[in-house]
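Read through the structure below, which is laid out as structure tokens, and then see the notes.
As you look at this complex, bear in mind that one protein chain is not there, while each of the others sits in place.
Our next item is chain A:
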Amino acid sequence: MSTETPTINNQIIQTIVTQMAEKIHQEKDYLTELDSAIGDADHGVNMDIGFQAVLQQLPQWDLDQLTLKALVKKIGFTLLDKIGGASGPLYGSFFMQLGKDLTDEKTVDLPTFYQMLNNGTAAIEKRGKVALEEKTMFDVLQPTVKYLIDHEAEPDYQQTLTNAQKVAQEAFDHTTTLFPKKGRAARLGEKGVDKADPGSASIKFLINIICDTLKDQK
């Protein structure tokens, strides 16, 4: 058990989005397949376009100079511009609003980072006009981030992160049982029950990558 909690800086954000881009690229067909059953069969394709664009831009950004707020805004803006559809504004707003309460910080502690995740979650809630139990990414993100904030003072932060990943998995499993109420899936009605929501699947990848990356920091 590690007693010292990690400090989050631009390099950690870079690791997270790089791994997310790789994961999305690997799982492109899986996400598109989920979307084909419930939406319009392009979630994997569009997410891949967006995160690959971030990968291409990253080397041009001066990570030593940029504030955390500026970096997450650049990532969000690139996703917003390149993903399109509903996922562009949702993932774009998530990243852009992560830094909402920051000023010129280049590092933040873990509780502040959890609060950043909460700001991102609130941005998705507002932009998507979404509530819980509507079978969206919000159903996975909201309880996971809430768990992290509620347990931010726990001494074993790595265990907290592992538990949060379990919360995300359970929330994801729960969304598959829900009746879709948002987006194109809402038009499916009952036919949408027992199918996984593609946005919930991609946000679960992001949560897992964030948690694993933080656990690896000593």
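The definition used in the following text is that contacts are C-beta pairs under 8 Å (C-beta built on N, C-alpha and C of every residue); 3 or more make two chains touch, one makes a residue touch a chain; residues count from 1.
In this text, contacts and distances are computed from a predicted model.
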From "Sporulation protein YqfC", "Zinc protease", "Sugar ABC transporter permease" or "Dihydroxyacetone kinase, DhaK subunit", the hidden chain's UniProt protein name: "Dihydroxyacetone kinase, DhaK subunit"
Hidden partner chain, touching residue among A:49, A:70, A:149 or A:167: A:49
Contact residue for the chain not shown (choose from A:23, A:100 or A:184): A:184
Interface with the undisplayed chain - residues on chain A: 32, 36, 40-42, 45-46, 49, 77, 80-90, 127-128, 182-184, 186-189, 191
